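Excluded from the complex is one protein chain; the other protein chains are retained at their positions.
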Amino acid sequence: MTYNIAILGASGYTGAELIRLIAGHSSIEIKALGAFSKAGQAVAQVYPHLRHLDLPPMVAFDQIDWTGIDLCFCALPHKTSQEVISGLPRDLRIVDLSADFRLRDPEAYQKWYGNPHAAVEMQGEAVYGLTEFYRDEIAGARLVAGTGCNAATGQFALRPLIEAGVIDLDDIILDLKAAVSGAGRALKENLLHAELSEGYHAYATGGSHRHLGEFDQEFSKVAGREVRIQFQPHLIPANRGILGTAYVKAEAQAVLDTLASAYQDEPFIEVLPMGEVPSTRHVRGSNYCHIGVAADRLPGRTVVVAALDNLTKGSSGQALQNANLMLGINEVEGLMMAPLFP
Amino acid sequence: MTYNIAILGASGYTGAELIRLIAGHSSIEIKALGAFSKAGQAVAQVYPHLRHLDLPPMVAFDQIDWTGIDLCFCALPHKTSQEVISGLPRDLRIVDLSADFRLRDPEAYQKWYGNPHAAVEMQGEAVYGLTEFYRDEIAGARLVAGTGCNAATGQFALRPLIEAGVIDLDDIILDLKAAVSGAGRALKENLLHAELSEGYHAYATGGSHRHLGEFDQEFSKVAGREVRIQFQPHLIPANRGILGTAYVKAEAQAVLDTLASAYQDEPFIEVLPMGEVPSTRHVRGSNYCHIGVAADRLPGRTVVVAALDNLTKGSSGQALQNANLMLGINEVEGLMMAPLFP
Amino acid sequence: MTYNIAILGASGYTGAELIRLIAGHSSIEIKALGAFSKAGQAVAQVYPHLRHLDLPPMVAFDQIDWTGIDLCFCALPHKTSQEVISGLPRDLRIVDLSADFRLRDPEAYQKWYGNPHAAVEMQGEAVYGLTEFYRDEIAGARLVAGTGCNAATGQFALRPLIEAGVIDLDDIILDLKAAVSGAGRALKENLLHAELSEGYHAYATGGSHRHLGEFDQEFSKVAGREVRIQFQPHLIPANRGILGTAYVKAEAQAVLDTLASAYQDEPFIEVLPMGEVPSTRHVRGSNYCHIGVAADRLPGRTVVVAALDNLTKGSSGQALQNANLMLGINEVEGLMMAPLFP
Partner (left out) sequence: MTYNIAILGASGYTGAELIRLIAGHSSIEIKALGAFSKAGQAVAQVYPHLRHLDLPPMVAFDQIDWTGIDLCFCALPHKTSQEVISGLPRDLRIVDLSADFRLRDPEAYQKWYGNPHAAVEMQGEAVYGLTEFYRDEIAGARLVAGTGCNAATGQFALRPLIEAGVIDLDDIILDLKAAVSGAGRALKENLLHAELSEGYHAYATGGSHRHLGEFDQEFSKVAGREVRIQFQPHLIPANRGILGTAYVKAEAQAVLDTLASAYQDEPFIEVLPMGEVPSTRHVRGSNYCHIGVAADRLPGRTVVVAALDNLTKGSSGQALQNANLMLGINEVEGLMMAPLFP
């Protein structure tokens, strides 16, 4: 059986990544591609690397005929996403890649994103899209909210540890190194090659990164108490990849055992042997997440390092994995490609 | 039906790329991986990005049991390759990725590679592996010699033009820009990140690049006369990609028409509309080759630009495409993945 | 004696490079910095790398008091530059880094830049700023027009050869590889790190690059006849650097001798021994240009390769060298820093 899908926001990096992945999917077909400023263009104009594919042209959203479309991916900016999704057919399954439906609490949404939520009732209905921890809910959901790419990385490293209570919940630091495609195709000076290449730096200092809203919500939920981590991201001169280095207070062996146990049946999460640490180069272009654990020389201190590709496992790969679940397809379909190295 | 294959030289970049591609192939299974210095190691040690795959360990060549193996990929250095291949079972199909069997003429081999050929009789038997132009011979061959990655790029841009005689055969210049993985995993100062990043330069000046042996052989063959092009390669700070800029004396429309016609049924060669030129970013990680044509302001002068991924279409992708043909599998199987962008 | 200068357009890359160079100059002091959108900001805000310098704030142009200012650098976009320069004091010496005064012929200007020239009389007065070939005129000039960075590279490689007549004037090809800072601090998709890194391509195909206007003017002038070269630039994933590969029909020894003789007394032009070729990594951040010559295997064909830093020798370093001449300072003052490697 073949399912028909649409992608709204097809001209951004996550949209392009969705097309790349779905092009290799055996039972999903792209029926419509919606775009704003690039509506009216062929995919080959916007993304010449996809020119060999037989795809529908990019059209304005109101030109899409939703008849026969089983699922819609929304790869739109936050705020726009909730407005657009509110107007979609009520029986359409939706995987949203924006931040709009990640937070359960409308006040938390307003605090982190600065605007009141315009679709509060849908916010309540949405399922948080961290596949490995919401698999059953996702399978039955109409609307799934894809996680932040940094939020996914940090949760893969820390969530089982917080849930199991093997680490000190009041002293968790996550130092994250993010490649530039996570910032999207935005035209900003600090994303220019001449500025970023050979230059790296911290950003969103002081606990101001919006993905903290997700950490607060999810970590507090699994801990059964309020958990607030310290989170400092850095921008790195690379195109794809997130490397999260978590500093926790715990015995390394307990940390490794907890992670290995949590992920032992997961198709995409690889927990490395004690002392080995992952590299972004080893997950690029794939849906895999590698996690390593090392004991520090200081007793009771442990480092957990997680690596994934922000556009794949951190965003569009996760979205497809969730769509597979929602459509009753094998969860790994279209996602088993090996990383691209070098 | 499933075919069993072995890879000799599995620890180099082309070996790793073969594993990546075959991991997504529906009817080929990897039965043996042979290596030199890394024999005895697990694939996950040598290539952590492949750790999720269930692969045999890397072993010394003499430990491989050839029973039941249908085809062997040899991703060894030249000279080593001919020695190893001479000792393989006579009924084993072989795709060699080295330079050892590309040149028909033993004297040409000695001239370009500096040593006498040690398996001259096999040299005569080998079929040149440029799939698009030797498809039938490859399908029936026992030994196929993969082309040089630069040689493939230049031939995709120029071969139909030379064969059709639409360009001046005595004045062809190929200025080529090669990414660094084409140099292999060799430990050389000029391949270090600190030297190459932010630094680019010409190399193999004066017509000394060994892939000229292939150009001379193939272009003269299709022209029916001796053809000698001027070929100047440059090393570029990127990991994957070859961009070949060919300067030819011809009318651009005739050039475009000839190329479009030659490649109209090819699954992996995309000829762009007049005036559009390709970028390496649009073919990365894929088996596609993009070719663009532009008329210069000077009458009778035309630029042809071809882009491909040196490790895929330029090497391991070509090798798998040829193996598919030799095994009677659909030629494109395992090779239809879209490029990775960004 | 100390000279006072102003920089208009201080917030672009060439403006920042001027400040960097002048900060190390013994007898030039920066008295005013003019900017458009960034007027009102401190230099440390716009360019944190210059925060240790004691510099005037960036102000709107009309707030600059020209009293006591000896020379003004204009690092503005073309068209804006001619408008602004028309309004400057008549006795102010000016080094313009834009394209506005490079072309002698108003029609040529309009052809290449698309708009009629608004200061034709000043266009006639301006001296072309290729220091090595216009040294005396520059020393006496009021207005010097800095060259295009690609135009400088190509002329360093070719101009003495054309003037001496040692190469075939009807068959000159210049294949150029330009790093991204040459495109300025413009916010364009193809200048984003995610697009450019790991991606390179030809641009301005068909002889449409504006620096051809300079080649046509200068090469025809020194040849005493019309000379039209074929020029194809490429964008390379690096921040600084231009590598120009010129394909000429001549004997290599005559080419090398002519270049060595032409540049023997030049402080910044290094002609390499026969067969050695330059790399952009060896000139980065400096005012040096390295030129190499190699004979091709095809008789009568020679490759000339020139490398320089587009922001230094290709633009702001040239501008300072010219300003030194105009002010009667030692030409090399402030420009003798060694390249930054790695």
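Going by the order they are written in, the chains are A, B and C; count residues from 1 in each one.
What we mean here is this: a residue touches a chain if its C-beta (ideal position, glycine included) is under 8 Å from a C-beta of that chain, and two chains touch if they have at least 3 such contacts.
Since this is a predicted model, take the numbers as computed values, not measurements.
Chemist: So which of the visible chains would the left-out chain be touching?
Modeler: Hidden chain, whole complex, touched shown chains: A, B, C.
Chemist: For the chain left off this view, which of A:Gly68, A:Gly87, A:Gly140 or A:Gly206 is in contact with it?
Modeler: If we include the chain that is not displayed, A:Gly206 is the one touching it.
Chemist: Quick one: say which of B:Leu196, B:Ile242 or B:Val255 touches the chain that got left out.
Modeler: Once the missing chain is taken into account, the touching residue is B:Leu196.
Chemist: Since one chain has been left out of the picture, which residues of subunit C touch it in the full complex?
Modeler: 13, 16, 19-20, 23-24, 47-53, 181, 197-198, 239-240, 270, 276, 278-279, 281-286, 288, 290, 336-342
Chemist: List every residue of subunit B that touches the chain not included in the displayed model.
Modeler: Missing-chain contacts on subunit B: residues 13, 180-181, 185, 187-189, 191-198, 237-239.
Chemist: Considering the whole complex rather than only what is displayed, give the residues of subunit A touching the chain that is not shown.
Modeler: 171, 173, 175, 177, 194-203, 205-208, 212, 228, 230, 232, 234, 236-241, 243, 245, 247, 275, 277-282, 284, 292, 294-298, 301, 303, 305, 307, 341-342
Going forward, only the chains that are shown with their structure count from here on.
Chemist: Give the label of the chain whose average Cα location is farthest from that of subunit C.
Modeler: A
Chemist: Residue numbers at the subunit A-subunit C interface: does the shared fraction exceed half, giving same, or fall under half, giving different?
Modeler: Copies use mostly the same positions to touch.
Chemist: Superimpose the Cα trace of subunit B on the Cα trace of subunit C, which carries the same sequence, then give the rotation angle to the nearest 5°.
Modeler: When the C-alpha atoms are superposed, subunit B turns by 180 degrees onto subunit C.
Chemist: Between subunit A and subunit B, tell me the centre distance in angstrom, where each centre is the average of that chain's C-alpha atoms.
Modeler: That gives a centre separation of 36 Å.
Chemist: Counting in whole Å, what is the centre-to-centre distance of subunit B and subunit C, each centre being its mean C-alpha position?
Modeler: 39
Chemist: Would you mind listing the residues of subunit B that make contact with two or more other chains?
Modeler: 197-198, 239-240, 278-279, 281-282, 284, 341-342, in rising order.
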